[in-house]
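The complex appears here minus one protein chain, its other protein chains still in place.
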Amino acid sequence: MYVIIKILGFLFLFYNISFAQSSISSESQICISCHEMVTPGIVKDWKVGVHSKITLKEALSKDSLSRKVNSSPSFKNRDIVIGCAECHTLNPESHKDTFDHNGFKVHIVVSPKDCAVCHSKEVEEYDKNLMSKAYTNLKDNPLYYKLVKSSLEPNPNILSENDACLACHGTKVEVKGEEIRNTQMGEMKFPILLGWANNGVGRINPDDSKGACTSCHPRHSFSMEIARKPYTCSQCHKGPDVPAYKVYMVSKHGNIYSSKGAEMNFNNTPWKVGEDFKAPTCAVCHVSLLVDSNNNVIVERTHQMNDRLSWRIFGLIYAHPHPKDSDTTKIKNKAGLPLPTELTGEFVKEFLIDEKEMEKRENKMKSICMTCHTSSWVEAHFVKFHNTIKTTNEQTLEATKILLEAWKKGVANASCIFDEAIEKMWVEQWLFYANSVRFASAMGGADYGVFEMGRWYLNKNIQNMKDWLLFLLKKK
Amino acid sequence: MYVIIKILGFLFLFYNISFAQSSISSESQICISCHEMVTPGIVKDWKVGVHSKITLKEALSKDSLSRKVNSSPSFKNRDIVIGCAECHTLNPESHKDTFDHNGFKVHIVVSPKDCAVCHSKEVEEYDKNLMSKAYTNLKDNPLYYKLVKSSLEPNPNILSENDACLACHGTKVEVKGEEIRNTQMGEMKFPILLGWANNGVGRINPDDSKGACTSCHPRHSFSMEIARKPYTCSQCHKGPDVPAYKVYMVSKHGNIYSSKGAEMNFNNTPWKVGEDFKAPTCAVCHVSLLVDSNNNVIVERTHQMNDRLSWRIFGLIYAHPHPKDSDTTKIKNKAGLPLPTELTGEFVKEFLIDEKEMEKRENKMKSICMTCHTSSWVEAHFVKFHNTIKTTNEQTLEATKILLEAWKKGVANASCIFDEAIEKMWVEQWLFYANSVRFASAMGGADYGVFEMGRWYLNKNIQNMKDWLLFLLKKK
Partner (left out) sequence: MYVIIKILGFLFLFYNISFAQSSISSESQICISCHEMVTPGIVKDWKVGVHSKITLKEALSKDSLSRKVNSSPSFKNRDIVIGCAECHTLNPESHKDTFDHNGFKVHIVVSPKDCAVCHSKEVEEYDKNLMSKAYTNLKDNPLYYKLVKSSLEPNPNILSENDACLACHGTKVEVKGEEIRNTQMGEMKFPILLGWANNGVGRINPDDSKGACTSCHPRHSFSMEIARKPYTCSQCHKGPDVPAYKVYMVSKHGNIYSSKGAEMNFNNTPWKVGEDFKAPTCAVCHVSLLVDSNNNVIVERTHQMNDRLSWRIFGLIYAHPHPKDSDTTKIKNKAGLPLPTELTGEFVKEFLIDEKEMEKRENKMKSICMTCHTSSWVEAHFVKFHNTIKTTNEQTLEATKILLEAWKKGVANASCIFDEAIEKMWVEQWLFYANSVRFASAMGGADYGVFEMGRWYLNKNIQNMKDWLLFLLKKK
């Protein structure tokens, strides 16, 4: 087997024209020689991406605004492009999924640590992003993990967890032995991966790193264009809990993007307001490096993503100032619950950013708004938005009071706060309806603040809970 | 400050090449000299729009079918294009938001009255459009306003109203003093606008006009293309109450638009059936001037929008013939309620168009259908559609009967008909499910007539209401 592969690779080196550019490392050329046949889709996708087109030397020589490589990679040869072997054979000893593959020490799961060889700044920023801790913040928070478990009843298991919450949050990828599989190239040995088939944002990788850059930059073109388009965010942010994408799409911004997006430029770096794009996508406001026509920087690029956000409008269980640290497992409220707010709404301030930091972040966001809107518009928008945070928190409190009464009267049991019908109604109050209203308010999402999971339901749910409590109480 | 601006403008006049076309008025050139820097997005957007590209003289000289300017504007100079100053300094005395801005009397909120200087016909038509009265028809109808208020409980306030219902319906924009703000150009004074940050269709403007042309023609390109694409309508018509966009997108028409829209022409005037578009968007059926290949007019342009519609399928609380007048606050049913139907379904005929007018409007719509469909198809479609109006009204009546019983038996209180759980179930019967089914029937919306907010829920809701009433009645 191994010999055949070697011969194939060898033949390839001499005869293949389409790839025989001196800029592809000889190792990657051997990979391609087989994978061009066995997984043609991946190879073609890589070919259209930047990694296959630009050498390290060229990438490193770009001016500071358009440069994307911010570390000095350890590759000896800087005249190569980044091919298969450059990533899949990096630091083989730190990857538990490394296996012998035709003479190479290959690992399957390329991790942020691997990407950091060239893109260290992005990986460092991403470490401060709540998303990078999406696995641990969910599974190592005993309260949230109860929500996971109770939602999978009567048959919770790890495969269901991986298929449900952890599809977005990221799984823990572990190696459990090896097995021999029949392939187009004959029998070959591969590691068995538990938790695999996952691109979640907080994935625990076999090298113990957290996250998956491919969540937003899909393999193997690792396209910036795709990450800048709203469909990428929709992968995880379209449900009733975080309806960001749905809200965006009915907003004026979303309308203009849908109507005129085909004429916009999603590949330019830096990204020019009004020229490259005429309405913001998610990335414009939350991630990208933006400049005006004279290349003055409006905001720097950030993979932390919440440093332009003051409020965490995703209520847990109330909307609150953003946590200081992306690791939220350390947060405890006065009642001892691992929540950033009390059940009655007060913020657990010591773990949350202060007002000064909030103002700083909001001002960053405003500086983006003001490239198209006057201060009158922007200030008025935020006045309305702050009111919405306040009122939706009040409406969450209203539902909480009913639940507290149910617990007190003994018709619901607080030992798990997520598993009974009336408790689930309460969860929807903050997780679905209050969140929906706040996302709608933040982006101009019209009906998502009203009839589509919005205020209509916020109030209806309170009335339903009242009656449900009544029914539970009747002749107990 | 003022002097600097003047100098800047002056320099601009002599040196700026990109804008120094003689066709931009000197006033607008001064605006641009600063705003190109402080709000580059707006300026770029204006530059790609028609307003920046065609002089008044050219616009007025177009042939009648392709002409969009239908009034003889009062501007002395007809060799200019329409720039910032042309709109934002019009009739300064009638705009309460007019303020001194670098030597100009500028108002922030450009209103339909301003647009009417050139586009009087569209503004006149729009005045007959129910949407132009969306603010007053909601807020000045005591019954509907109760629906607003009760939905915002327990903390209704004007900011929430503006962020919720009035986001689409339009807010009342009022001037409340002035304030000084720090800008990139130093400290400047601006009016404080209440109800601002709004593009709602029935917005009350500081010049007392109603509406916002920017609802559909977003600033500052005021694109017809965008208005003709369905995403514009989705801004307000995607929720469960008016799911027009969702229904359209799963219809055959929507499928063809999504699949082939990139090849259609959304800029031609008049709009040619089969050549410019091969499937209708919302605008085709409801707004646009359509012609056949020989430029024979199929239907005239209309901003009234309901003059091709016989039935108002948006039930209040039953589907009914369209109101005669766009101001619906004057409607009263026999029970004294400001509704176009009785609670038991009869139409309040004196305020609604008669059968002759209904036929006329339906025939207009059919003439559009028949550019692609034979009479067999079209007649059969409307037979089915009329049946759906009848049956969904009957299903609304069925739910109403249960509510009437709840009121009679004293387990619900009719003083406000929208605030209790069982009343809210009833509201969803007509506002969500019956509407959804009718929209689906009108456009071929498949599952929106069945499982997606459709007939499944129409019937399930009746069963739920029956049981809920039972639970309320048990050992009262």
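Structure notes:
Every chain is named by a letter (A and B) in the order it is written, and numbering of its residues begins at 1.
Definition applied: contacts are C-beta pairs under 8 Å (C-beta built on N, C-alpha and C of every residue); 3 or more make two chains touch, one makes a residue touch a chain.
Model, not experiment: these values are computed from the prediction.
Contact with the omitted chain, checked across A:71, A:120 or A:199, is made by A:199. When the whole complex is considered, the residue among A:140, A:163, A:357 or A:394 that touches the unshown chain is A:163. Residue A:232 is the one among A:25, A:111, A:232 or A:302 that touches the chain not shown.
Against the chain not shown here, chain A presents residues 36-45, 48, 108, 150-155, 157, 159-160, 162-165, 167-168, 181, 183, 190-193, 196-197, 199, 218, 221, 223, 225-226, 229, 231-232, 234-236, 238-241, 262, 419-422, 424, 431-432, 468, 471-472, 474-475. Mapped onto chain B, contacts with the missing chain fall at residues 249-252, 254-256, 258-260, 262, 273-275, 278, 292-293, 370-381, 383-385, 387-388, 391, 394-395, 398, 437, 440-441, 444, 446-452, 454-456, 459-460, 462-464, 466-467, 470-471, 474-475.
Everything that follows uses one rule, which is that only the chains that are shown with their structure count from here on.
Between chain A and chain B, the centres computed from C-alpha atoms are 35 Å apart.
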